[in-house]
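Of the protein chains in this complex, all but one are displayed in their positions.
We just call them A and B in the order they show up, numbering each chain from 1.
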């Protein structure tokens, strides 16, 4: 019962803040509201008993990605009032893309049969995750380090190009 | 986890409320005589503020933030590994060595390319 109340409260905050991010004219405000939105997502994870995923959501997204975005804003030259009105084709394209996305999501939502998992929630998610990384998912685990390396090298190359 | 969420929300609300109450109290107790000069942006005694403070900052800030995200993602994998390290033994240790070595390669690359240098 209380789970439902928390879920709907979180969902309401998440939806309102997501809409606010999109509608906000000020980039800085948008990023800040996005941070709040990402916090509510962490709340959903906690509600699902995934405390490790939830806290990592805060750690990586709110503590990391939001800062990257803010520094990204600082990198771009600041122009107070950019009012480049979108052209008609651009607007039309946007509407079609959004409609297609909503249609797709709605289709997935209708097609899926939602089940309640009979499994008991895991007590110690961190150690279970650690065991699984080292046994069943060793290969993905190592591949991820290569992916991170690629991301790092890519970021450096892009950044250096920008510098010159 | 419901209890945790309730505690977290209640603590957040109480924290915000305390700040709001203190600022509200100050609003009642304090004087309010805004003048145009007082509300100017502070700038070393100048009355006329020059230029836009939101200048274009250097790329280094951005790269360091990107590095942070990469190592934060690494933390997702290292923490669970560290928790179960005792039970797993040599294989897990070697696995983690490979993982960290690959990341260190990235750090070494950044170092060699002079990205870590703050000029």
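The rule we apply is simple: contacts are C-beta pairs under 8 Å (C-beta built on N, C-alpha and C of every residue); 3 or more make two chains touch, one makes a residue touch a chain.
We take it that contacts and distances are computed from a predicted model.
Per its UniProt record, the hidden chain corresponds to "NADH-quinone oxidoreductase subunit H" from the list "NADH-quinone oxidoreductase subunit H", "RNA polymerase ECF family sigma subunit", "Na+/H+ antiporter subunit G" or "Glycosyl hydrolase, family 57". Looking at A:10, A:67, A:144 or A:159, the residue that reaches the missing chain in the full complex is A:67. Interface residues of subunit B with the unshown chain, by the touch rule above, are 2-4, 6-8, 10-12, 14-16, 18-20, 22-23, 25-27, 29-34, 36, 38-44, 49, 51, 53-55, 57, 60-61, 64-65, 67-68, 71-72, 75, 78-79, 82-87, 89-90, 93, 96-97, 100, 104, 107, 111, 116-119. Subunit A residues in contact with the hidden partner, per the touch definition given at the top, are 2, 26, 28-29, 32, 35, 39, 51-52, 55-56, 58-59, 62-63, 66-67, 70-71, 74, 123-127.
We adopt the following convention: only the chains that are shown with their structure count from here on.
Note: centroid distance subunit A to subunit B, computed from Cα atoms, is 17 Å. Residues of subunit B that touch subunit A in their complex: 1-2, 4-6, 8, 52, 54-57, 59, 61-63, 65-70, 72-77, 79-85, 87-88, 91-92, 95, 98-100, 102-103, 105-107, 109-110, 113, 115.
Residue ranges on subunit A touching subunit B, taken from their complex, read 2-3, 6, 43, 46-49, 51-52, 56, 59-60, 63-65, 67-68, 71-72, 74-78, 80, 126-127, 129-131, 133-134, 138, 141-142, 144-146, 148-149, 151-153, 155-156, 159-160, 162-163.
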